[in-house]
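Every protein chain except one is present and positioned as in the full complex.
When the chains are written out, they are named A, B and C in that same order, and each has its own residue count from 1.
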Amino acid sequence: MTDPVTTPAVPRRTAVRGGLVITATEELRADVLIEGERIAALAATGSEAALSWTADTVIDAAGHYVIPGGVDVHTHMELPFGGTHASDTFETGTRAAAWGGTTTIVDFAVQPVGGSLREGLDAWHAKADGNCAIDYAFHTIVSDVTDAVLKEMDTLVDSGESTSFKLFMAYPGVFYSDDGRILRAMQRAAANGGMIMMHAENGIAIDVLVEQALAAGRTAPRHHGEVRRELLEAEATHRAIRLAQVAGSPLYVVHVSAASALAELARARDDGHPVFGETCPQYLFLSTDDLAEEGDDGFEGAKYVCSTPLRPREHQAALWRGLRTNDLQVVSTDHCPFCYTGQKELGRGDFSKIPNGLPGVENRMDLLHQAVVDGHLSRRRWIELACTTPARMFGLHPRKGTLAPGADADVVVYDPTAVQTVAAATHHMNVDYSAYEGRTLTGRARTVLSRGTVVLDHGTWLGRPGHGTFLRRDTCQYLG
Amino acid sequence: MTDPVTTPAVPRRTAVRGGLVITATEELRADVLIEGERIAALAATGSEAALSWTADTVIDAAGHYVIPGGVDVHTHMELPFGGTHASDTFETGTRAAAWGGTTTIVDFAVQPVGGSLREGLDAWHAKADGNCAIDYAFHTIVSDVTDAVLKEMDTLVDSGESTSFKLFMAYPGVFYSDDGRILRAMQRAAANGGMIMMHAENGIAIDVLVEQALAAGRTAPRHHGEVRRELLEAEATHRAIRLAQVAGSPLYVVHVSAASALAELARARDDGHPVFGETCPQYLFLSTDDLAEEGDDGFEGAKYVCSTPLRPREHQAALWRGLRTNDLQVVSTDHCPFCYTGQKELGRGDFSKIPNGLPGVENRMDLLHQAVVDGHLSRRRWIELACTTPARMFGLHPRKGTLAPGADADVVVYDPTAVQTVAAATHHMNVDYSAYEGRTLTGRARTVLSRGTVVLDHGTWLGRPGHGTFLRRDTCQYLG
Amino acid sequence: MTDPVTTPAVPRRTAVRGGLVITATEELRADVLIEGERIAALAATGSEAALSWTADTVIDAAGHYVIPGGVDVHTHMELPFGGTHASDTFETGTRAAAWGGTTTIVDFAVQPVGGSLREGLDAWHAKADGNCAIDYAFHTIVSDVTDAVLKEMDTLVDSGESTSFKLFMAYPGVFYSDDGRILRAMQRAAANGGMIMMHAENGIAIDVLVEQALAAGRTAPRHHGEVRRELLEAEATHRAIRLAQVAGSPLYVVHVSAASALAELARARDDGHPVFGETCPQYLFLSTDDLAEEGDDGFEGAKYVCSTPLRPREHQAALWRGLRTNDLQVVSTDHCPFCYTGQKELGRGDFSKIPNGLPGVENRMDLLHQAVVDGHLSRRRWIELACTTPARMFGLHPRKGTLAPGADADVVVYDPTAVQTVAAATHHMNVDYSAYEGRTLTGRARTVLSRGTVVLDHGTWLGRPGHGTFLRRDTCQYLG
Partner (left out) sequence: MTDPVTTPAVPRRTAVRGGLVITATEELRADVLIEGERIAALAATGSEAALSWTADTVIDAAGHYVIPGGVDVHTHMELPFGGTHASDTFETGTRAAAWGGTTTIVDFAVQPVGGSLREGLDAWHAKADGNCAIDYAFHTIVSDVTDAVLKEMDTLVDSGESTSFKLFMAYPGVFYSDDGRILRAMQRAAANGGMIMMHAENGIAIDVLVEQALAAGRTAPRHHGEVRRELLEAEATHRAIRLAQVAGSPLYVVHVSAASALAELARARDDGHPVFGETCPQYLFLSTDDLAEEGDDGFEGAKYVCSTPLRPREHQAALWRGLRTNDLQVVSTDHCPFCYTGQKELGRGDFSKIPNGLPGVENRMDLLHQAVVDGHLSRRRWIELACTTPARMFGLHPRKGTLAPGADADVVVYDPTAVQTVAAATHHMNVDYSAYEGRTLTGRARTVLSRGTVVLDHGTWLGRPGHGTFLRRDTCQYLG
């Protein structure tokens, strides 16, 4: 950030000058003018129009990319799980997100079994409100499909408080819904325009395999990956697609990790069904090799326990291809950190007791930029996967996910040549390890604006808890 | 066009105000500022930035769409074919294009058999230069793959004069290349970055069926559709894909008309191959029912003779689906008009002598807008298919195909509520019939700018031959 | 039957002379020699070998086919269902089978929920033993997968009392098993060599649709077909395949009725998985048109209520194709008759209360011969689908399903030119209607032998209850 003439809470006019503006479809030599919290204009760098701007603040982006702030539509701050809770609060988690160039998260408010969606949302608002460094929104996890809940879904879509509803085919006894409940929820979404998100693993079958593995003494972290069979992800993915077809609803499958599950999505998409898929950096960069790590105490693999699980290395190529062919549309993190010490350790001697989840909200934008460097993705596809499509998918566009007049001024000045080494010692997530420890990445956010306010600049944190506001949302832009 | 304060050859500054700006990914309430021939800035309507603009000319777009000018990457002005030539000159054809909201065409320069690509391009430059109302570029039709021609391909890609090369699997003895020649050309494109375009029909087999049909007295226009079997389009499409895989080159299949050919493209795309497909309005809106029309003289179907031929009505749904799933990426016209009287009539009594081709360059944008009205496509997909992707596919982006700072000011103010009835009597193409005669369409270009100059406004032609300039091109943006 | 020199209970030597012997792979002019209950020899008609035979009984088969007796591996005699029971006893049902040229049935012994497989088998032995006109065997319906039941499965496979186990993905609260129970049973079958048979419909989802249909007043028989959605058969079929892959077990899907379910089987078979499918005459010859029949009382469609339900007519072509391509291997009847009066009527005003099932055990061989006449199948494929493969699939071969030295002398002399009109008034099944009433069929069994004994000849019943014996079985011949 150069030359801050004055610095009000929100500068009235900020100009970001001289960078390469990258959106999902464009690469432009353009300056960006921010008025208040919104982008007012883009103008060709050096044009009369650009030169005529007066600005309170001018940010020099020469030699940098100017990109929309990242949109991470799958995080779990403070999630209660397996007797503990995810170690990032909304305060620490959203700050870490911003450090990594992400300026919007969509977290999941959990309906308590026997309770209402309202109760879940109230609880999550209580955790988040006043604490977030960046803007945030909520999906709703539907744990218990009742007639009352179906009516609540309508209300939430109407008000925009939550226009997407997550169901689980896994975790019987916790989040699990049977196919009848799933069908009812899908029918409701078909009617009210909401999106159905699905954790697609056949949890009923998996639990049989878990029980058999434990009974046979196969208790180490790597067995978590072995019992959660790829075929059971493919199966559940296909089932979810068919149920959505019966209901006439759209479907968004979260954390796709298996090539065969992806193939089911591709098949349905070829037939024109409104079926979508997300994958996460851990499935693109990590594998069962990590899960099988023993480390000093034979238990290091626990750091890599998440569900769907990491898969054999061969799956990575299929996922990269899916991202290029648009059979996968979104990369989010499923950020759900648990400390190795004290939390992951709950599952020593019984992999089924290891809290499921990995930290990642801070690393996503950079890992995907590394994929650009490595030739997996183009620059525009990077922005599309990490910013634009997530925003359009979940009704945050055109406020989020793009750089365009009228959009929120969530702007990242990104240094494509900066080199960093990922490490728990230096990251900003509240967790005692990094899933990418020691990995060298090229590219890093230099300056981050949230709704027109600089929250990070040249490695200095300028943000504050409570700057982030709750976002009401429209419905998916990819339907009809 | 409201309030033209002054009207220089090119107004220095033009502001298009108050419209809904639609691009491939955005829908914005924004004003567009043009400086000279380029777009200088977009600003949120009503923002300080927008209000501060001074402009020589202000165009009121309230209640209208503001869209990029259409890019039609498949036209044949003045094409010699079957002893006659296409009835639109570059002058009449480009003027008609602009009437229909299209501001860029890419036509095909034909290598004479035994000659060089250079000769073909020289001939086409001679026809076009100084005559076009809008900007234009050339693909090259390679009729004769020799070592010298392969070297010319490198030169043309380097200079940008022609970065795409069309080959024919049909028309033995005319444009036809055998698989060995095709493979050589593809290998060269793989090396120099060029795009291979393919007319994918098995012409060798078709000619057998043609001969048999004529020998059996099946001579009417509808037999043209019967002998050019769908399976032989699917076959050739698959073959072209495999040859491209062997060569490592990209492939763009022109005028896809058959569901089974589309399925071959979808299969290859699922596997991650750089394979692309175009369809045309005639395949979306017309069918073998039209080809079977007898009319007063039993020969009306000749108006609908083109190759690939019109298909049974059932194929339309597959094509619309392919456009939505992105298994087809471009809609162009294959505009190649021949008058019914005197030209189509050459094939009376022998369908194989009917000149192949339909008029359409003027109708494309409106027919596709009608598809928006009918629910086949979203507004953004309309722009993507008709403007953005064609430009990105053939190296015209970011000058063409989008509305962004730095782009050429090819801007259309589109009235989405205007109702028109298509008719030969009122169209501007130089041909004595319309393939869409009597069809009512909702939507029409009201004001059209080419490189900052208004060429059409409220039904008044303001353009001139020679305004259009020849465009050098980059290579495809969808590779690597 | 010509010239019965003597007629002991079982003639010591019977010669069937002069017919065209048809098996799954051969069509031979051969005589068949029976010694006691077994086929002793086949010899070329007119050969010295054939001429040298002496026989107590000579059956003249000139102008007729000589084929193996039919093997119907899916019947439900006296099945308790929905508060009533199937109207054919083992006595009436097996007699009707023999009239129709079927000489072996495999029925289903039902494990009572909370009880053992043993109890189910004991109950079914009590119904069948001493009452059957032809040989019979039992599959076991597993209603309740417990550790004890899994051990019983081993015992039954070892003893051959039942080497196949049927599970239901439909009928929650009755026969339904969840995916965990299914997986456990499949794992056991993988270990002990047994076959898993599956009723593949997603009953959990269907029950939601049933409830919604009834609540909306959609209570007529045709709504039975509408709620049991094709997609939910395809879904369950896919799920069963994936679970079988996880378990490493074979899978036999019963009563495949939907083209999309068949496509799932074909896909798995292409990949080399041991997955098999059966369809039934009702899906080949009837459709939702029948289910929608109103008749005099608006309720005639009830005659056609079975599950999986009849499908729209278009599915028939896919099923015939599947029979030809061997993606379907068996045609059985799922014979489960309920009288229209008094039984089907239980569902007046509520389709979900109509007992599910159709009569057919007497009609199968003739309907399939009609398919030969109509050009759907070859003669050998007829025998393969109706006799040989069912026997090999369920471990009855080489005793049943073929004509070969050493096989049981279950022999049918079939008149391929006899014309019959199907009618409840003349059929031998104990049910007051025919699903094929009034249909004219060409072909009919003239003489039927069961283990060397003539039970039917020229329209005269010569059999007796108790002739039929219980068959122990080997495991499937199509594995490994």
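Note that contacts are C-beta pairs under 8 Å (C-beta built on N, C-alpha and C of every residue); 3 or more make two chains touch, one makes a residue touch a chain.
Given the structure is predicted, the values throughout are model-derived calculations rather than measurements.
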item	value
Shown chains touched by the chain that is not drawn here	B, C
From C:G114, C:G173 or C:G375, residue that would touch the chain that is not displayed	C:G375
Given B:D122, B:D158 or B:D179, the one touching the chain that is not displayed	B:D179
Omitted-chain contact residue, chosen from C:H125, C:R218, C:R321 or C:K353	C:R321
Sole residue of C:I39, C:L286 or C:V454 that reaches the chain not shown, by the stated touch rule	C:I39
Which of B:A148, B:V246, B:A317 or B:V419 contacts the chain that the document leaves out	B:V246
Contact footprint on subunit B, counting only the chain that is left out	178-180, 182-184, 202, 204-205, 207-209, 229, 231-232, 234-235, 238-239, 242-243, 245-246
Touching residues (missing chain, whole complex) on subunit C	13, 23-30, 33, 35, 38-44, 47-50, 52-53, 266, 269-272, 321, 324-327, 375, 378, 388, 392, 398, 402, 404-406, 480
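Methods note: only the chains that are shown with their structure count from here on.
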item	value
Chain-level touch network, classified as line, ring, star, complete or other	line
Centre distance in Å when subunit A and subunit B are each reduced to the mean of their C-alpha atoms	39
Geometric centre distance via CA averages, subunit C-subunit B, whole Å	59
Subunit A residues counted as touching two or more neighbouring chains	none
